[in-house]
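Here it is, the structure, as C-alpha cells.
One protein chain omitted, others in place.
Moving on, here comes subunit A:
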C-alpha cells in the first residue's frame, strides 16, 4: 500500500477517522492542550460509532413496523425522522457526508466573511442532516467523489446562509431585533407560515390553560414520546392483521408484546443515535463557533428552533397540535392517490410546527395561527414524497428527512445537476 492509498483507503476511507481528524484540526486551531486534543478526537470517533450502532437498532424496528403497516393496510408507510435517515445514510456514505460538512463549513464561513449575509449556522445536527441528504442525492447521480464533495459542500454552505436570510424578516417580527436568526432547515415552512399568517390581523394574547401546560410538559421528553407513538402505531397497524398473521410474523408472540418491545427498541436506537450525534457535534460545533468568532465580526448566530418557543409557549403548543392535524390530513390525501404514505412524525411537527406556530401567532394572531399551522402541517407532510425517489440509492428505506428544506433542496439539487449532465 503506497502513501496515497494509505490516505484514501485507510485514513479518509473510514468516516470515523475522517471526522476525528476534523475535530483534531479544529481543536488544534483553537490551541487546546494535548489532553483535550486526544479527548475530543476520540469522543468524535466514538460518537460516529454510536451513530452506526443506533442506526442498526432503529432500522431493524423500523423495518418490522413497515412490514406490519404494509400487511395491515396494503400501503408502504414512511416515517420522517431526521436522526434515523441520517444514521442509515451514514452506513454507506459516511465519507462523503464528512467531507461535504467540512467543505460546507469552510465555504459558509467565507460567505459570512466576504458578503453581507452575516449568519453563522450553529445548529450542528441540521448541518449533519443536510450533508447526509446531499450525499444521498448526489451519489445517486453517479458523480465522482471530488464533485460530490465540492458540489455538496457549496450547496450546504449556501443553504446554511440562505435559510436564516429568508426567515429573518419574520423572526425579526417575533423577537423585535436581530440578536439571533433561525438556523433550522424548515425555513421554507417558516416563510410559508409567516406569509399565510400575514393575511390575518393580530388580537390580544390569551393566557395558557392548565391542560395545555400539562400536555406541553409531557411532550418535552422525546424518548417517552417516541416510545408511546411507535407503540400506538405498531398496535394500531397490528389490529388490521389477523392474530395468526402477527404470530406468524413474530415467532408466535402476541401483538401487544411485539408492539411494546419494538417501540422501546426503536426509541432505544434513536437514543443511541442522539447520543452519538451529541458526542460528535460537541467537539465540532464549538470549534466552528470559535473560528467564526475570530474571522466574522458582527456575525448573527443562527440557532435551533426551540429558541422561538419562549416568545409564546401557547402558540408553540397549538402550532404543534394543528400542524400534526394538517399532517394527518395530508396522510389521508396520500392514501387516496398512492401506495407510499408519509406517516406524520410527532417530533418534526413538535419542533417545526411549534416554531412555525409562534411565527404565525405573532404575525396573524389567533386566526393566523390556526389557518397557518394547518397549512404548514399539510405542506411539510406532503413535501417529503417528492424526495423518496431521489434517495433510492440509499436502499429500500422506511424513513426519510422530515423538515421542508431537505425536500426542497433535494429536488432543486437533483434538477440542477441533471440539467448539467
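Operating definition for what follows: contacts are C-beta pairs under 8 Å (C-beta built on N, C-alpha and C of every residue); 3 or more make two chains touch, one makes a residue touch a chain; residues count from 1.
Here is the rule we use: contacts and distances are computed from a predicted model.
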| item | value |
| --- | --- |
| UniProt protein name of the chain not shown, from "Electron transfer flavoprotein subunit alpha/FixB family protein", "L-lactate dehydrogenase complex protein LldF", "PTS sugar transporter subunit IIB" or "Cytochrome c oxidase subunit 3 family protein" | "PTS sugar transporter subunit IIB" |
| Contact residue for the chain not shown (choose from A:233, A:255, A:274 or A:341) | A:274 |
| From A:124, A:164 or A:357, residue that would touch the chain that is not displayed | A:124 |
| Selected from A:307, A:341, A:370 or A:409 as touching the chain missing from the view | A:307 |
| Among A:180, A:200 or A:361, residue touching the chain not depicted | A:180 |
| Hidden partner interface residues of subunit A, rising order | 122-126, 179-180, 183, 213, 216-218, 220-224, 271, 274, 277-278, 281-282, 285-286, 289, 301, 303-304, 306-307, 309-310, 313, 351 |
